[in-house]
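Only a single protein chain was left out; the remaining protein chains are all shown in position.
On to subunit A.
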Amino acid sequence: MIKKNTLTLHSLSVSKDSRTLISVDTEVKPGSITTIMGPSGIGKSLLLAAIAGVLPATFTQNGSVCYDGAELTALPAHKRRLGILFQDPLLFEHMNVAQNIMFGMPQNELSKQQRADTLLADVGLQGYGQRAVQALSGGQQARVALLRTLASAPRAVLLDEPFSKLDMQTRHQTRCWVFDNIRQQGLPCIMVTHDEDDALDAQGPVITITQPEQDTDKLC
């Protein structure tokens, strides 16, 4: 049976020189946030890169990524429609705020400008559309980055340690806001992090990656 709007990783693994770095087999339901936990340097970000289709050529991947039962692995990155958010907002600095949000909107979408303005107003940034992105605060940029991703109507959202650069005060607030939005939109989401609090707030399944036994000595 094919489950609607579900992202599935079928024994997806990343290896280098025939040594497996990380391997995950899971199913992410719509509106649920699966957390992949583990110490830094273990290859969590590589796993996200493999899902998004941007794994560097020095690594190899096995297994597959499926959405609604259809395999995404064969598609190039830009056809997978998996929105990705990093710890930096990475807003395009040559575009203003509204242009950033419109960049990812589907081509047939009518009145993009109007929709961007509405989206901004919904998150308390009314009138910010024409501003330069550099003029926004860190928290505001993070919000625009999520709006940009959501406006592109992605199949799923990938979060790569998205809150690690925010300060303690805004972190919890931004985190809850991001998770609420993802849940409201019913999007499956995978987050990699080493922060326990991220996993707590995500209220979803947690996959903990530990160092493979034989490598512990070498890496410590």
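Criterion: contacts are C-beta pairs under 8 Å (C-beta built on N, C-alpha and C of every residue); 3 or more make two chains touch, one makes a residue touch a chain; residues count from 1.
The rule is simple: contacts and distances are computed from a predicted model.
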Worksheet item: Of the options "Septum site-determining protein MinD", "ABC transporter permease", "Menaquinol:cytochrome c reductase iron-sulfur subunit" or "NADH-quinone oxidoreductase subunit J", which is the UniProt protein name for the chain that has been left out of view?
Response: "ABC transporter permease"
Response to the item:
Which of A:95, A:166 or A:206 touches the missing chain? It is A:95
Practice prompt. Among A:14, A:33, A:52 or A:72, single out the residue that touches the unshown chain.
Written response: A:52
Worksheet entry | Residues of subunit A (touch criterion as defined above) contacting the omitted chain | 49, 52-54, 56-58, 76-84, 86, 88, 90, 92-96, 99, 103-104, 106, 130-135, 148-149, 152, 154, 158
